[in-house]
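Only one protein chain is missing from this complex, and each of the others stays in its spot.
In this document, chain identifiers A and B correspond to the written order of the chains, with residue numbering beginning at 1 in each.
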Amino acid sequence: MAEPIVQIRELTKIYAQGEIQVTALDRISLDIAAGEFLALMGPSGSGKSTLLHIIAGVDRPTRGACLVQGVNVTRLNESELADWRNHNVGFIFQTFNLIPVLTAAENVELPLLLTRMGRAHRRRQVETALELVGLADRARHLPRQLSGGQEQRVAIARALVTDPALIVADEPTGNLDSHSAHEVLGVLQSLRQDAGKTIILVTHDPKAAAFGTRQIHLEKGELKE
Amino acid sequence: MALPLTYNYRNVLVRWRASLATVIGIALVVAVFVLVQSLAVGLEKSAGNTGDPRNLMIVRKGSTAESTSVVTIQQFQILRYWPQIARDESGQPLISADLLCLISQPRIDGTGEANVSVRGLTARGRALRPQVELMAGRWFAPGKREVAVSQKLARRFAHFHAGNAFRTGGHTLTVVGEFDGGNSAFDSEVWMDADEARSLFNREGYSSLLVRATSPEAGREIVARIEADQRLPLLAGPEVKYYGEQTATAGPIKLLGNFLAIAMSIGAVFAAMNTMYASVGSRTREIGALRVLGFRRRTILAAFIVEGALLAAVGGLLGCLLALPLHGVSTGALSLNSFSETVFEFRITPWLAAKGMIFAVVVGVFGSLLPAIRAARLPVITALKSA
Partner (left out) sequence: MTLATFILKNALRNQRRALLSISSVAVSLFLLVTLQVALRELTLPPASAGAELRVAVRNKISITTMLPARQRGVIEKIPGVAAVSPFTLFWGKFRNEEGLSFAQIAMDPTKLQSLFGEARMDAVSYTRFAATKDACVLGKITADKYHLNIGDLITLESTVFPGSLSFHIAGIYSGTPDDRNMLFRQDYLDESIGQPGYVGMWWLKVKSAADMAPVVKAINAGFENTSAEVRAESERNFQLSFMSMLGNIKTLIASLCAVVVFTLVLVSASTMSMAVRERFRELAILKALGFRRRELFAFILAESFGLAAAGAIVGIGGTWLLYSHTAALAVILALTTAAFFILAVRHVLRKEYLPLTIYLVSALILADWTAWFAAHPSVLAMTRGVFISFEVTPRIMGCTALVAALLGIVCAVAPALSVARMSVVNGLKTLD
């Protein structure tokens, strides 16, 4: 079997909340294979978002290592992490987090501004990404002119546009009605099937988790498969 | 790479209601600054614009103003036929002996009396001052109690228009003409015949002499000769230099302008800070998203500072526009040099407007500095989770 795209070893995250020490993650070890659609499930406070953040290079663990495509992201400094995230991870949030003053196309273009791509090349990438999520005709719309489901799909396009190997989604359907949720999850599924992306989905909804190829449960910072 | 400018200016537009107060606040600060400084500029321009570079002004040594200087008739006679003095077409030396006096006259708007400068000129006096043009009526005739008044002055005082007469020193003077001083100190004067003035104000001698030298070289010779001659307690210098230095009033005006600007801009900085903090506060998730996408802290910092500067620049522009209508408007103030009412214009130069804009941008940058730092330092996770 090919090397797993994500290798987590003894990952621990403890943070201080006032005077109390909270253990969000307790010595987690996990392998994620390339092309998997992994659903991370668990009740609120179980640490699933924390784990996702560490994998995506948005947070640092207290102890342990996390290798993504062979790179130990826990060892990178701020600057390197920023660059690494830009090229290797696509992040999708529950609250979409699109920039309200930019159009859909401009929002999708944002990650590309950090690369050396020329304007024409960027435009092509954006078009491709928007087509992939079926919103090419909404390129010029502002987020407030889009429905919740459409906003999330723009967010997916933004996550895709740098062609990262890894896509992480933190409760992407939490703010959507069931029809849009279904649509969005379908898009994620097709990304895995057609484009070979690795998807990590955090959710508490079993119906959403069913879209994945594998499910993992977290409870109080510990893995329960 | 930096965030595109469209991001910044669209954010400014979108938050226009909240930003409006700050923009107007900065606009007012800039307008006040520009207007007060433009008074000083107008004063200096008027002073700098007075005089002909070929002329020399001769006053008594130690005097600080023409009105307190005394040049005797004998001194006038001595200097008159010096070879370095140019001649006019009829062969007469281009030298004028002037008498400067102050008279107290009522203002046209009823706000009381003010001192007005009266200049008595001898025959060549007008020829030496080509920048002054007759606009209405005629020039005064020698030997008559007639005067010509600057148009700008005529608008500010009662009885100063052509055809009027006014009283001073127990005598009546008739206004026979109005002139335009060419935006110089002469715009604040009343002109009449020098010898009539001497008899009217009971003066033995004159106040100053104005001469046209044949060449710059000759001019220097005149200055040196007067300096060396013990019998002549006089001081000669270029006419433009003399008037250029009559800008004592500009000092307090600039002081006032700077004080107001500093005080008001402190308030403006606080206002800008508040606006930017609110802006940052409502965009925490956006900032978090940008950081996740890979944008650096310093990019976020720069973006918010640019936004603050942009906001302030709009205010600065508005402020300059607010001040602009007053450009060229005439006003009068007590000159600390001549102790008389001096008429000059508000003058907003491009440089002054630029200063106003720079000032606005500095206020904007200072105001957005701390909020921008706050935005840049937001931990990514907190930003993502914030409600």
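The rule we apply is simple: a contact is a pair of C-beta atoms (placed from the backbone, for glycine too) under 8 Å apart; a residue touches a chain by one contact, two chains touch by 3 or more.
Keep in mind that what you see is a predicted model, and the values were worked out from it rather than measured.
Note that the undisplayed chain, when the full complex is considered, contacts B.
If you put the hidden chain back, the residue from B:V70, B:A136 or B:A158 that touches it is B:V70. In the complete assembly, the contact with the undisplayed chain comes from B:N274, out of B:T174, B:T214, B:N274 or B:T349. Across B:T6, B:Q74, B:S104 or B:N258, the residue that sits in touch with the chain not pictured is B:S104. Residues of chain B that touch the chain left out of view are 18, 20-22, 24-25, 28-29, 31-32, 60, 62-65, 67-68, 70, 101-104, 107, 111-115, 168-170, 201-202, 233, 248, 252, 255, 260, 263-264, 266-268, 270-271, 273-275, 277-278, 281, 331-334, 339, 341, 370, 373, 377, 387.
Everything below uses one rule, namely that only the chains that are shown with their structure count from here on.
By the touch criterion stated above, chain A contacts chain B in their complex at residues 53, 56, 58-59, 78-79, 82-83, 85-87, 91, 93, 95, 97-102, 106, 110-111, 113-114, 158. Those residues of chain B that touch chain A in the shared complex are 1, 3-4, 6-7, 10-11, 13-14, 285-286, 288-297, 380-381, 384.
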